[in-house]
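All protein chains but one are shown in place.
Naming follows writing order (A and B), and every chain is counted from residue 1.
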Amino acid sequence: MSIDELVQGVLNQKRRYLARLISLIEDEDIQAMEALSQLYKHTGKGHIIGVTGPPGSGKSSLVTKLTAEFRKRSKTIGIICVDPSSPFTGGALLGDRIRMQEHSLDDEVYVRSMGTRGHLGGLARATSDAVRAVDAFGKDIIFVETVGTGQSEVEVVDVAHTVIVTDVPGSGDDIQAIKAGIMEIADIFVVNKSDLAGADKKVTEINAMLDIDPKEQAWRPPVLLTNARTGEGIPELVDNILAHLEHLKGSGLLQKKGLQRSRDELQELMKYKLTKELSQKLQGKPEYEKAIKMIAKRKQDPYTVAEQLIAEFLFSETR
Amino acid sequence: MSSSKKIRVLVAKPGLDGHDRGVKIVARALRDAGMEVIYTGLRQTPEMVVRAALDEGVHCIGLSILSGAHNALFPKIMELLKAEGVSDILVVGGGIIPEDDIPDLKKAGISEIFGPGTPLDVIVEYIKTNVKL
Partner (left out) sequence: MGDNKTLPAAVKRWDENTVAKTIGKFPEREETFLTISGVPVNRLYTPLDSKDLDYEKDLGFPGEYPFTRGIQPTGYRGRLWTMRQYSGFATAKESNERFHFLLDQGQTGLSVAFDLPTQIGYDSDHPLALGEVGKVGVAIDSLADMEILFDNIPLDKVSTSMTINADAVVLLAMYIAVAEKQGVSMDKLRGTIQGDILKEYVARGTYIFPLSPSMRLITDTFKFCSEKMPLWNTISISGYHIREAGSTATQEVAFTLANGIAYVQAAIDVGLDVDAFASRLSFFFGSHSDFLEEICKFRAARRLWARIMRERFKAKKDSSCRMRFHTQTAGCTLTAQQPDNNIVRVTLQALQAVLGGTQSLHTNSRDEALSLPTEESVQIALRTQQIIGHESGVGDTVDPLAGSYYIESLTNEIENKAMEYIQKIDGMGGAPAAIENGYIQREIHEAAYSFQKSVDSNERVVVGVNKFQVDEEQKFDYLRVNPESELEQIEQLNNLRKSRDDDKVQTALHDLRLGAEGETNLVPLIIEAVKVYATLGEICGVLRDVFGEYKATDL
């Protein structure tokens, strides 16, 4: 399959080409970048919604129900589910589709499961490129679902226009996690499984925490109750998601975010390229290996060697 | 080939039987062998299996049936794959499948059938060896 075919296939909304492109992105194939650079001008239309929260907080079920509601409102949907890969084997068990069966034959819904792998460019690179591919494909709404257990979700939400943080009643310890990491990134809080005892208490707790946030907020994140099993609260959640997008547009934040994102991405890409190039050039070079040994023996220091190697391998035209 | 290239496998239970002990163990073993395993759960129609395989860009599909519906469902899945123009996905099956049925299933395009008692390593190795990356 040539790059042109791939690009045309994606633009003509052929699912197999989209699947192929995302595979190339995941495999960090050089063709992926070429295709994406051609597709770039066709992106920027989709509303990207990040969904994150602790394991067991019903993210996939919530995304499934949100998809149903958006489909009722005639929107087309792309879903990227990111699950951790094993750091030891590199393998991953990706089970989010289990909970998304009701859309499994809907032509307007595309679901893709991704493992975090050990990407050179970090998780954000592959995920945001996959999102971009789905965007170019023409989906109106693109969900990015990640497990909120560490740093990764914070990276991923850089991609999203609207970030939903989910939690469930009774998970006392998780509130700490929210405090620590992802409180700041939420545009909407969802307390899922509203039928469980303690749901209202959880809402109150999160609201209380939002209230002590000292900075002036043009958008006060709403805290919503949902039940992804019965669908309760889902239409309200969709209304809030759309309201958030309107807020972004109206306040000029969308533009501002877009600029910031382009800046970040450009820097990120240059860093990635440079790192990759450097590591390729240094690979197996005797002077590189020798320098490492010298540093270990305290015969040389890493500060000087780093400067020298960069100057020699990255910026010297003769190599 | 890039270093981060991974074998992606869809593990599916077409039909209605709910015995998923085997399929879950195999899924876990494939993961432990470094593959990315997409599991879709019970009660998959052939259409659902094929759609998931294509969207997920898998290199291999592993099907498990213990109810005896394999003669109806395995060939149907192969037909749908063919109709989609797919020929590079390795398809293997497992479950309670009588020896006599295997030749016809292979003729329909199933590459290998793994019966009860197959060591996990055998399945892992078979996929690693035969998959087209």
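The criterion applied here is as follows: a residue touches a chain if its C-beta (ideal position, glycine included) is under 8 Å from a C-beta of that chain, and two chains touch if they have at least 3 such contacts.
Everything quoted here is computed from the prediction, not taken from an experiment.
Participant: Quick one: jot down which shown chains the absent chain touches.
Facilitator: Touched by the chain not displayed, across the whole complex: A, B.
Participant: Pick from B:Lys5, B:His19 or B:Lys128: which residue touches the chain that isn't shown?
Facilitator: In the complete complex, the chain left out is touched by residue B:His19.
Participant: Give me the chain B residues in contact with the hidden chain, please.
Facilitator: 15-21, 24-25, 27-29, 39, 41-43, 45, 67-73, 76, 96, 98-100, 115-117, 119-121
Participant: On chain A, what residues meet the omitted chain?
Facilitator: Where chain A meets the chain not shown: residues 56, 61, 93, 95, 98-99, 101, 229-230.
Methods note: only the chains that are shown with their structure count from here on.
Participant: Roughly how far is chain A from chain B, going centre to centre by Cα mean, in whole Å?
Facilitator: 29
Participant: Enumerate the contact residues on chain B facing chain A in the complex.
Facilitator: 1-6, 8, 27-28, 30-41, 43, 45, 47-48, 51-52, 54-57, 84
Participant: Hey, which residues of chain A end up touching chain B in the complex?
Facilitator: It comes out as residues 15-16, 19-20, 22-23, 26-29, 85-86, 89-95, 97-98, 101, 104-105, 110-113, 115, 117-120.
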